[in-house]
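With one protein chain removed, the remaining protein chains of the complex are shown where they sit.
Chain IDs A, B and C follow the sequence of writing; residue 1 opens each chain.
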């Protein structure tokens, strides 16, 4: 156990799994870096340095730079997965899914079903999401609701370095296609991470706070904001449970329902655009399955229905914050309450 | 006014708008048909005959066949829209969005915002959706939740020939990009359709039934099933309001909330995959904004979280039906009810 | 073009082409009865391509196919009975009835699936070739695609990727003159062979009615791929006998186009003529194959019709994930 950054945790997961299983390969734009260039071999290690050092250990046969052709190489990853490899493919920004979505959602996601169960597709797509980076509309989206919508995909969103390493190792060992969402604002976040390999199972939510008044469900970077909000609210005498589902597909709905049964109130925090997002997904399922336990209206915290703006003044206003979460929690506490059994 | 099929209604809308405005053009694979082939000119008029006859009237300069390169021609439509044309582009099956989504969601949808309001993009993407056609996993998806999720897009889903004509004319005259979803099972459905051009405004829901016990919200082909269910339920003494929002973006949430305030119960019927879909979107917003009026849990009717199967026995079981809607309505009626103001 | 095939190869070639033809003709007639659900895109007339190429492949090799995939499936060794059952949507189908005509696959045999997305297969074939290269299996991969698919961005990207990664891959561009109702003469600017040259990739055009020509070109390309020489392209030119899909009235074609083709350029007839002239096989042997295949397909249809549909309660929600 030692302090590691989110970036290091992810890097370490790949290192250890590539060492453990020779069928694990890594590909993507500049994941090694420097192909055909005069300069040093391991020039980049990914645009934000997440794959740094892997090519030095595993060589260019297993750490493959690619041309900028996401359809071809994401599809190649899918094709290699059904023929015996266990590829990790880096789709740099999830915003780029628009040029290769077919290979993910019509091919990789559906092989097993279309082929009557006679294929497995152990594919991991690592990708960056999230706003706050001043990267504007085409490099700041969250988009995990789109992948969560698609049957056949699994979707993991780590909320800390510890979660990142354990979930990524699970993803690599998983026999189904997994889309692994890394919040680009978190790469330098530090936390305790075991040195050895470990897995965190998919579909098992983590409770980062336990309280009795309100259940807050949040994903990825929003978990930290939810924790901050919970800490601040505790000082006001409002006690919150914070649920990090870890994976949106599969979703540990049971744990969420149990928490709502205990607290009677739900706030869902989502960094994705507000329509058909994870906040609506969870709020709706709770309103269907735990209605009798709800004392107050569910509340959703999400950005407005706009593209992500560039200007810092706008982007800061765009994103959910701990203050907005606190406000939502207070609203559920102040709403007309209803008696429950 | 005369009886027309859904197909004819859509065809007529395009005819009349192309006549009215010389800047309206149409493009897509075989929307005319027969390019370079020895046979007759208007060979196809689209794979299901929806654009038949248009090339005869407006010529190949305004009715453009394309190679099978959706990124290029959907993008070309977007580029032509910001430079002065009003293109209608046919993306044959919405399942094919995976090869051209970037041009829709990162380009067309975001121009106006990214360019600070200094562009307009009067683009219509007509596309087929829906299961029941025995067309299997890659030709049967609904996917409108994915488009609804994207700020900058509008999404229309007509539920009858009358709706189709009016909504399509509105879409063509709209200055924003509109994704127009046609359920492929409905092309031969008939209904009364005015001969002259007319518009149906976006964001104004239509109440096809008014009742006092349960509000059923449904889209596209599901509206008909909801109506059938409502008729059957009426015989059991359960009185339903059926809401057809017509457009999912913009969404007429106000009307839905008003209906729920009246009935106190909500069932949402969605043909799209169950996670992060329109059913969750609406159920969640109602649970947030009309919670005090809900007498019973919201209920969602949607397919299971699987790709669309090919075999008729499976596909029939996959789809929502009037019977399933009735069952959901009965569940809300039988659930522990709660007093509301 | 020489007839460099062993007797065994000759028999295999004829029998496989005949199986495809019989299969497709029968799907055509059965489709007309309304009993087959959904779409069917028939490969009749194009048999020489699938068979001439797959002749050089074994189970360690992979192919990615198209919406017009029945021929590729049969040529790669899929069981025609299980295929027919799949097309009928039966539980006994190769994909348990979940895939249907457009998604027949048998990964264990290296058949990575028909594909409902035009251009969808080429990247997958790159992946199969990458597996072969990485695991040093000695295998190669083939990406089948139509003239329409040749314009799709995935095809271009895959050609570059295959070249840059030096993959053991063969692009087989099946140019049957049309993509739906659009002529390839219009939709494909330049030529496929010149496009391959744009990527420094060897390319050759062959007469797709002549299985010997296809087989010869494929032999060269497969050998190049197996020996580390990288990807190649084969532009196969021929025609489809039926409409784009069953139900297409083909108003865009010359009235007697297909009739003429059947008469003068049919791959099975040409094969018979060539092996007859060269006295390699005699007509009796071939007739016997024809009879055998007819029986096989009769049985396939009968068994498919008799088989159970999948059970919605048991089968609808399985096979989505290995574990969820």
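One rule holds for everything that comes next: a residue touches a chain if its C-beta (ideal position, glycine included) is under 8 Å from a C-beta of that chain, and two chains touch if they have at least 3 such contacts.
The shown structure was predicted, so the numbers you read here are calculated from the model rather than taken from an experiment.
Hidden chain, full complex: it touches shown chains A, B, C. Residue B:76 is the one among B:18, B:50, B:76 or B:124 that touches the chain not shown.
Across A:86, A:139, A:165 or A:275, the residue that sits in touch with the chain not pictured is A:139.
Checked against the full complex, the candidates A:30, A:189, A:244 or A:258 give a single residue touching the omitted chain, namely A:30. For chain B, the list of residues touching the undisplayed chain reads 23, 25, 61-62, 64, 66-67, 69, 71-85, 87, 102-103, 106-107, 111-120, 151-152, 154, 174-176, 203, 250. As for the chain not pictured, it touches chain A at residues 29-30, 33-40, 43-44, 47, 65, 67-69, 71-72, 95-96, 98-99, 133-139, 304-307, 309-314, 316-318. Summarising the interface, chain C meets the missing chain with residues 151-157, 159-160, 163-164, 186-191, 194-201.
In the analysis below, only the chains that are shown with their structure count from here on.
Of all chains, A has its CA centroid at the greatest distance from the CA centroid of chain C.
Per-chain CA centroids place chain B at a distance of 36 Å from chain C.
Taken residue by residue, chain B touches two or more other chains at 71, 95-96, 98-99, 136-138, 304-307, 309-310, whereas all remaining positions touch fewer.
Contacts with at least two other chains are made by residues 93, 95, 97-99, 103, 115-117, 153-154, 320 of chain C.
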